[in-house]
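Every protein chain except one is present and positioned as in the full complex.
For subunit A:
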Amino acid sequence: MADLKTTFAGITSPNPFWLASAPPTDKEYNVRRAFEAGWGGVVWKTLGEEGPPVVNVNGPRYGAIWGADRRLLGLNNIELITDRPLETNLEEIKRVKADYPDRAVVVSLMVPLDEDAWRKILDRVGETGADGVELNFGCPHGMAERGMGSAVGQVPEYVGQITEWVKKHSDLPCIVKLTPNITDITKPALAAKQGGADAVSMINTINSITSVNLDEMCPEPMIDGYGTHGGYCGPAVKPIAMNMVAEVARNAETRGIPISAIGGITTWRDAAEFMSLGAGNAQVCTAAMTYGFKIVQEMISGLNQWMDQKGYATTSEFIGRAVPRVTDWQHLNLDYVTKAEINEDLCIKCGRCYAACEDTSHQAIEMGPDRTFSVKDDECVACNLCVNVCPVEGCITMRRLKPGEVDQRTGMTIPAEDDKRTWLEHPNNPDGDPLTCISRGQ
């Protein structure tokens, strides 16, 4: 059995699966159920400053998009930070942490851009025995209009400033949660690092309108005839989140800062993918909100099985392993040539590959008698669209042409494997070095 114990920014937990700061971690009752179910840690739903609690809408808070069989693919929300009294939350955090000393309890915070406000709340959190704090610079709705959340996260200077205050007034590990509603995620990540953050977590939710009610001509969720943009999350955002994690993991200036991954993590595999791209652990919300806390059992067993199969004894052995393989387009090998191949035994003759290729791509699939589909090597550009639209996994695969084989489409003879050419060496690159630009008769 692999060891799933993880230490992230100095905080240990029995497994890398934490519940993200969100409705599932808003109160003691839920968090106790989560810990009983097996979650390694929680980031307590964001606390605000002392005073009258935040007020939430009393109509629907969530919008959604669905896939096949009404499977929830994306959720957005317009809920604000905790709407319960600060005192209540602090008491509960203290009790829960005392009862679950081996689990990670991190407290999410959001107070105005004012050093004293941060000092006050940090003092209070410090009394609870919590393991760390997460700075909510991400929420894109409601609180941002009051100069907090993503309004802070979108200005790297603010991110750096608040991080500095937090580190000055607290010894607790500090995780800065980043908003994706920004052009270049490495900028606020760098600001957090320079401000002294122990880690970043990403991504918070994405500005979104999930659907429009066409009868009322109003976005959903609809509050008395009006809608507002909400924060998008769930499986649909995973690709966006993974790219941002990878960018921070490989950027020369931000490289090395621990990253807590958030964004559509639903299964052990999602978590493993994020962690291979450099994340130290995985935070989950939508999957738990969709299926309940029990899913963590599959995440734990799945990650365990996979690590055993791959021979990884601890999570640190695979964290970041895929980062060196993330590169820029210009470094991709342009002499790597593949062709689609259709396995006729597996083919169920739906013809989706044909429709996709014939209507929208390169006319490289032939439809023969009895609905037999075959690839025309002299037309196939290896785009992979047929593979992606085929309903039968493994029916269409890409075969790499071996050195010495001729690409029937271009007439190019495939060079030896070490003799590869990227855009930087390509003769069509006007900025390329003529000495390295070798022509292969394309």
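By definition in this document, contacts are C-beta pairs under 8 Å (C-beta built on N, C-alpha and C of every residue); 3 or more make two chains touch, one makes a residue touch a chain; residues count from 1.
Basically, contacts and distances are computed from a predicted model.
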Report task. Could you tell me which of "GntR family transcriptional regulator", "Putative DNA modification/repair radical SAM protein", "NAD(P)-dependent oxidoreductase" or "ABC transporter permease" is the UniProt name of the chain missing from the displayed complex? Result -> "NAD(P)-dependent oxidoreductase"
Report task. Can you work out which residue in A:98, A:332 or A:392 touches the chain that's missing from view? Result -> A:392
Query raised in the report: With respect to the chain omitted from the figure, which of A:98, A:332, A:348 or A:406 is a touching residue?
Result: A:348
Report task. Kindly state which of the options A:371, A:400 or A:420 is in contact with the chain not pictured. Result -> A:371
Report task. List the residues of subunit A that touch the chain left out of this view. Result -> 68-70, 348-352, 354-355, 367, 371, 391-392
